[in-house]
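The complex appears here without one of its protein chains, the remainder shown in place.
In order of appearance the chains are A, B and C, and numbering begins at 1 in each one.
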């Protein structure tokens, strides 16, 4: 569960965003799961699995505060204390269906690995990725290599202007996989796509289901994002 | 006063002891002074100047706790936030006199630079350096290159067995410069040498004379080790 | 045997246990290591009925600490007895049930319910939770109310009662003496300090509950001081906690006067921390020349007394 992984590379890929590759012990990792990463700070930081190639895991992360700043300063050869993979993932059994992947900002990373794994299964996907501005766009080429990819920017400096909900309205698909900020999740959870999955980012304590920090209201109770999620069917949670 | 200095090298020189070289802005530095070094920890750590060559300052330090452990992990190219040089130094105007340098453990470092500067002035010196055990001895060759050097180890595994006070009793000298743990300073302060100077290591807050953390009792009052010292005439302080 | 500690109701094979609220009911950690290695387990607070707790965000990080305002989320005493204790009973470790409530009646009900189960070896009376509107901390900041509640719970419980003290008081020794006089079998301390963080980009408190409980290494100096003070004025044992993350932190609490130590927040930083501390203890005792861990209990004040 806990691993001491070695940093292979760590460099900027967009304004304030980094890509880090680490070599892990066990690479049987479901897309949508996350690692709980020890930084210089007390609490661990949850980071989604953005890709897995052999025994190399990729994290894509935005520099937000002290924890991610500390990560950004790690160099190849440094050792990182991580817990994981944790949580459930996106359900990949979608044969014959068309899946739309909707990501916003730091919600984009898990969708890349998810798309790769869906592509392996021959499932058709379309991706809508929302960013603030041109300089913050990352992984566009990688996504394009896997199928139709629509970029939106809030300020209109690149791709379509506005939010991901714009293009989403015109997409035909059977299933929606989504990850991003809460307002975006709220919007897409209410969209016309029949089967909708959201991956939720809540502040965490333990990351393994023991502390009730990360709970999300659910019809008739609550769910723990770290251990019951982070991926839920839209109906399962009250956003 | 504050400088951001670049680490040039940092490696072990004895059991639990490291040598770090940094390049500084201003290399007019008196022997016996110290730098107040920022580490991962809240309070700065005082480290004596162990040598100055051109604009390169050497620190010799023992890994004690978190602060020095963090220093030990710095690599060439890293930048260190230091304040200094701080404090006064050993008085070098000893022409015609014979100076005995007595150092114990982490009290040895300032005596090396002091001996070099005394040698530049043609002043004759003898050094007595006390360590715990054979593996903790450092800088013996460097000291020997500058004159007679007696090593003692507590466990007798190298040099003379016992404390520095053993050989000191038979030394003839006019002036004594000493740095080391308090019991050692107490003993040498009471020795037969006529003029005795001790460099005191007290826990510090500010390091610049403002907080009264580092005070030492003195006849008729107190002195601040960081700004009035760290070097005092033995009579000036109550050890 | 050099780690064995015998306390009212508890035969601890070592003095290390996870603190209440930081280990759930053990299920998650049981996947990581064998819970039988623990001296004991302080399980999450139980209330009369199930509670959802506070809105999120419920945690915020601070310098070497964290704030939490979970708000006593739990499935209720009955459900804990039926759904959680059977699993815990499969481990060879001592279970301490944390008892909470909003009214004295609720406390009494929970104490009765939890202490009736044979898996529960002792109760921890939580009069110090800062994160609930009624009940909780006001019982823990007034010696008279604390004593009264201790008396009621003690009468209702078939097991020894440890009272958990809040550090948010002017005189921790008065609180300790009051609950000792009211019949407490032991004291656990400290619960969290009340704190707050504000997000300067929005101007609002980070926690939905606004205030929360501060835990972690940041509060250890306060906890050590309070254990040190209380140990000198009571005759009942103390289980110390607050910021423990290393084997030396454990020893610091024992030197201050604690007989056992609980580990809270550090379980989040490193879920293996209790296991690691337990494994490191004998080695560290060797290094320090200590035979039985309790040989040094309270030595920090005893030495001082003899020093002056």
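In this text, a contact is a pair of C-beta atoms (placed from the backbone, for glycine too) under 8 Å apart; a residue touches a chain by one contact, two chains touch by 3 or more.
All figures in this text were calculated on a predicted structure; none of them were measured in a lab.
In the full assembly, the chain not pictured is in contact with B, C, by the touch criterion defined above.
Only one of B:145, B:190 or B:210 touches the absent chain when the whole complex is considered: B:210. Residue in contact with the omitted chain (choice from C:218, C:241, C:262 or C:294): C:218. If you put the hidden chain back, the residue from B:1, B:79 or B:161 that touches it is B:1. Considering the full assembly, C:255 is the residue among C:23, C:139, C:255 or C:268 that touches the omitted chain. Although one chain is not shown, part of chain C still touches it, namely residues 62-65, 67, 141, 168-170, 193-198, 200-201, 203-205, 210-211, 214, 216-222, 224-225, 228, 243, 248, 251-252, 255-256, 288, 296, 299-300, 303-304, 307. Against the chain not shown here, chain B presents residues 1-2, 38, 41-44, 81, 83, 202-217, 221-222, 227.
Keep in mind that, in the parts below, only the chains that are shown with their structure count from here on.
Centre to centre, using the average C-alpha position, chain A and chain B are separated by 53 Å.
If you average the Cα atoms of chain A and of chain C, the two centres end up 36 Å apart.
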